[in-house]
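Shown here is a partial selection of chains from the complex, left in place.
Just so it is clear, A and B label the chains in written order, and each chain counts residues from 1 on its own.
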């Protein structure tokens, strides 16, 4: 860590020119300037003020991306799509440009070269970012497109095997996991906001614990699944047996296109359904569809149909539709996770932070799946951080 | 307490020939005979088995009503409306007839006579019921039609003033409150499952505490409001500001007709909205309509439209529709409340049991409005009963 603690917190986004990242940077600047409400930021709620979090104005953004469209341009595109208010973009162009300068192009590199080379470049980028900006610590957050899960690889099971494999061959880890590896090697915390493999690799857990670094994930709980974790306990606690729970999701944007690819979609759907079974204590019938409807842009509509059984087997129904903007729902959570994990890093927390289950569809570790309980756990965890620092 | 504890629990229903009561008696018999699942009974869930509750087969039903249609006939009517499965009714006619014989016609009496006379008759009915059936204790539950709230009466403020007024004039207490008075005078527990005045009278609280008797209420949380208390914490905990929450309810049956009367409807709507403000911490815009659509029979459909604000003020929407049968949702909760309050009575609990907020739209006492928290409180309360007995 830096000799002198500037108090600045680095937020390094894997996928730094995507819709979520652009909304994060635009929003942080707008909230800081008092131009927009911080709605959707959990860390701005009453009860969180004691946690000693870095203020939004002290966040410094950077990251990796495979595209070069400047953030300013991306923000204008999002304004047209109604993701961020049009009048804000013009007021924060300076901050967008500033963050844009800290974005490093993800280099494909020599496809035959051992992956260790690529990892070294990524670690170096993180270190240079810290040096250049003076941040005291950095949280790396994966918000890149959802990947298909790779086949099991023996190298994943132990850190020494992993590093040996990376020294020898290319493509050992998928990008999400590689970003976690680089994060830990550079002394950063790591968060996976996607259902990709990310940090769910025993060798990476070993690395995080060895380095005494915290991580959290995975798959941000922003919309349909959020509503499910709020609603399902109602059926469970009232003894109303859910006969079937069916969901249809339509969305456009980059996310819609990615998820139309069946493998990535499978990762996502598995993640969406996992919670339901735990919330109810059994698996109801039903499936979840995710369909790309390009004209919806960054907006998603989900319809859920729940058929349940009351007293004497009488059948009843509940349906809901959710019309949300995923980027606008995810962005404040990214700010929350950065600030909370920054504090965890400062406090010396190490390994998986399962108390952050509130934020995730498929939380790492064993946690209560009920949203309200997760919220209480989050509050308790944040307060405990305070106590220990 | 009775000298000899038969273990039988009396369940005395005010409104004993209504749809809910008929479903309660039909259902208890069907569940006991293994003909139907106990879905919707909270006291049958895992975690409740340690509470030492009276088994369903040891419940003995009776009550007051203003109509004389036999329960058997009422059950057949409900079967046509899909409230109870048609094939069950024929199998439990004996139990229906048995309960029917314990129903006492609510007597209007001499409209000029002091209310104390009417109260005496009601107390006597409760005592005769206990003697005749051998129940060890009795829980009186109000499930009669919702009343308009009466004007404030000075006599409500103290028990001595109340009894003095009742000794002098008719109509001091509305029927719901009178049934609570009679319950306490006869050594019974009392539950108000309606939004009527019921036990919400300081003088009645004084009486309950003096007699060492427990009570609970009010207004059973069966459908739309249940869903609200499950969903609203999601918005609150995520910092998603609710701009408006609007509800439209259509239902037929006796309940639909009663609530079409504007005064009773006002009682109900006030009760429905009270929780929302506490759950969110502010009052969003919006109203709730309850409309009588006779052809819906005992089924209710509620539509809720929630407009909320995410990051940077971006507006999103959630809508839900709930298609439920109120009697089938309420009936198992009546069994739950009878069993839980029977146990409270046995354990010597006195005064308002605010830990039962889980069951009510407008719980007496100061309790957390979140459904999941209410459930945990209920579990803790039930286990504590066990410990103390």
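Keep in mind that, in the parts below, contacts are C-beta pairs under 8 Å (C-beta built on N, C-alpha and C of every residue); 3 or more make two chains touch, one makes a residue touch a chain.
Predicted, not measured: the structure shown is a model, and the values here were computed from it.
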| item | value |
| --- | --- |
| Entire complex copy count, 2 subunits given | 4 |
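Heads up, the rule we're going with is that only the chains that are shown with their structure count from here on.
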| item | value |
| --- | --- |
| Distance from the mean Cα position of chain B to that of chain A, given in whole angstrom | 44 |
| Chain A - residues contacting chain B, complex | 23, 26-27, 30-31, 36-42, 44-45, 82-85, 88, 226-227, 230-231, 233-234, 237-241, 309-314, 316-325, 328-329, 331-332, 358, 370-373, 375 |
